[in-house]
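Rather than the whole complex, this shows some of its chains in their spots.
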């Protein structure tokens, strides 16, 4: 029984840039040769999130549209009135979508659906280098 | 120390069908006779979610109403324009609500509130057979 931890660095464009990190996560997991357990994927920071979706261009636009309802990028935020960062919407989106997913691992494979990818969403209002932590618990 | 994994099959009607899976999860957990640790409940797929709620008919309607604000079922989605599945709203809801919950286990009991049940939400636009994975980490 162990917790094995790896790190992935991902460069993003910000502005709700959505990046498929499934292959990178699988590469981390496979090198440990663990068959069964669970995998935790976490992005460090308060303006980014990790979740899963079917990674196709239509849905990437659809999820951006939904996030515009919840935390519009054009709204005036109290955060920005005070700090002038202009990324109040980024913080709110990250807090609501969350920083991590946990996925079962069986027979060495992540137990995702056929049309289900792990995505990093970078909500910040500038390009960022993001640290993703991948942990295998077995 | 171990990760013990079980699977539950749940038949749903789709269309944001909400099913109380608390008893099924408890049955999985209890057969291992583990007293302390944590439990991970995960639904496979990109059009379903797992969370917790007080399972009573009023709230089931209330959460459906809230999801209609975030990702209306009547809206035109880019996903559907391309793929004609008609389930763009299902994918967006699943990505935002998430596929799993983690719950502490103490003295053999899930540490839920008195009015708190584990629910499967099937957002797809058809009946589905869903695989729920239950993992006990101790």
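Chains: A and B, in written order; residue numbering restarts at 1 for each.
The rule we apply is simple: a residue touches a chain if its C-beta (ideal position, glycine included) is under 8 Å from a C-beta of that chain, and two chains touch if they have at least 3 such contacts.
Note that this is a predicted model, so its numbers are computed, not measured.
J.: If you can see 2 copies, how many does the complete assembly in this structure contain?
T.: Shown in place are 2; the entire complex has 3 copies.
Criterion: only the chains that are shown with their structure count from here on.
J.: I'd like to verify one number: the distance from the centre of chain A to the centre of chain B, where each centre is the average of its C-alpha atoms, in whole angstrom.
T.: 20
J.: Which of the residues in chain A come into contact with chain B in the complex?
T.: Per the touch definition, chain A meets chain B at residues 1, 36-38, 51-54, 56-59, 61-63, 66, 69-70, 96-98, 101-104, 106, 111-113, 115-116, 119, 137-138.
J.: Could you list, by residue number, the parts of chain B that touch chain A in their complex?
T.: Residues of chain B touching chain A: 1-3, 5, 40, 42, 44-46, 69-71, 77-83, 88, 91-92, 94-96, 98-100, 102, 133, 135, 137.
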